[in-house]
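Below is the structure I would like to discuss, written out as structure tokens.
All protein chains but one are shown at their positions in the complex.
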Amino acid sequence: MVQSKADRLVPLLLLLGAVLTAVDVVWTFTLAPLVQGAQLSEPVVIAGQMVTTKLLLSQKIFYLHVPVAIASFVVMAFLAYYGVRFLMTKDRAYDLRAYVAAQVALVFIVATMISGDLWTCFEWGVWWVWEPRLTTYFILMLLVIGYFILRNAIDDPEKRARFCAVFGIIAFIDAPISFFITRLVPSSIHPVVFRTDSGLPPMMLIPFLLGLFGMLMIGFALYRYALRVHGDAQAVEELKEQLEELDARANERAAAAALERLSARHAVEVVREAACDASAVAARADDENPSKED
Amino acid sequence: MDAILSEVYSTVLPAAPFVLAAYVGIWLTLFVYVFSLWKKSKHTSEDIEALKRALEERERKE
Partner (left out) sequence: MSRIENERVCAKGSGGRAPRALAQYRALLAKDVRQELRTREMLTSMGVYALLVLTIYGAALAQVGDKLQVVSFAGGLLWALVIFTSLLGLNRSFGHETESGCLEGILLAPVDRAVIFLAKATSNLLFLLAVEVVVVPLFFLFFLSGAELAATTPLIAVPLLVGTVGVAGVGTLLSTMTIETRGRDVLLAILFIPVAFPLLYACVSATTCAFLGVEGTMGTFWTSCGVALVYDVVMIAAAWGLYEFVVDA
């Protein structure tokens, strides 16, 4: 419930990110040229330009697919970073941040998988290929899912935070592998985007960069929003537990008081009974005594 | 449309549903996540109300 400076920036960033990605989408379908595919049987002139190859619409997926994928890598880096911070400080706030980062990472990974798989299906004609980039990215998704399963399997919050931080750091090691694998493995058929040699023409690079920055902003806004929601939920849970504890203690105290009262009453009765007994004995003694004295 | 032009655009039309689905898929995923967060926050505010009521009840009792 703490409103920090970053929280006030969230709506602004979200708006800016939405505008940037919207511009990216519009630019993609209007100004960005179509990518050239297979060779034509004979060249043809369209709108004053010589066209020698088929034009590919499917490449348009790239303008949003790659920004989302890069955003997922960035969020994964935050997951590992907050894991390291937690292990250094043992501050539970970092555990919450790492958890929220893992959620946002999973969302971006799923979005990347959906868009990428549709492209794979159209261009390669199959729904799935065990190609290095796809495989390592799939593994990244399994690692993040494993993170949540590990979280659910431990009850002790302190131990859960420690183990999850360790696993988050281990899981992040796959992210750079997935990012660089298209450059490392020559047999990879996944297109390489960031290169110094060829590069994209400006009309394609600009919308891509707009989309990239827009997605990063959206990712940050999502993260802050999720952090606030989960932070509030956690605080409320803690308050509930405190209240229950207070109630339990009050009940305990009431029960103890009742018990005390009861035992006090009992004691009084016992004393009274004892007194009765004593007087009875005394009376009997009195009865017996005179005869003895005689 | 003449033959060569239809060859130029031969993959454009079949690709359109895939491109559309990809864009919709990305935004849909993000919106589903935001929706789940929104539901959680609503749940939390309900809990806060319940806590407030519980506190008031206790104060009245005392």
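Letters A and B mark the chains as written, and numbering starts fresh at 1 in each.
In this section, contacts are C-beta pairs under 8 Å (C-beta built on N, C-alpha and C of every residue); 3 or more make two chains touch, one makes a residue touch a chain.
Quantities reported herein were computed from a predicted structural model and do not represent experimental measurements.
Taking the full assembly into account, the omitted chain touches A.
Only one of A:Ala77, A:Ala93, A:Val166 or A:Ala233 touches the absent chain when the whole complex is considered: A:Val166. Considering the whole complex, the residue from A:Ala77, A:Ala93, A:Ile154 or A:Leu239 that touches the absent chain is A:Ile154.
Contact with the chain not shown here comes from a single listed residue; of A:Leu142, A:Met203 or A:Leu262, that residue is A:Leu142. For chain A, the residues in touch with the chain missing from this view are 87, 132, 135-136, 139, 142-143, 145-146, 149-150, 153-155, 159, 162-163, 165-167, 169-171, 173-174, 177.
Please note the rule applied: only the chains that are shown with their structure count from here on.
Taking each chain's centre as the average of its CA atoms, chain A and chain B sit 16 Å apart.
The touching residues of chain A, counted against chain B in their complex, run 25, 34, 37, 40-42, 44, 46, 51, 54-58, 60-61, 64-65, 68, 103-104, 107, 110-111, 114-115, 118-119, 121-122, 218, 222, 225-226, 229-230, 232-233, 236, 239-240, 243. In the complex of the two chains, the chain B residues touching chain A come out as 4-5, 7-12, 14-16, 18-19, 21-23, 25-26, 29-30, 33-34, 37, 40-41, 43-44, 47-48, 51, 54-55.
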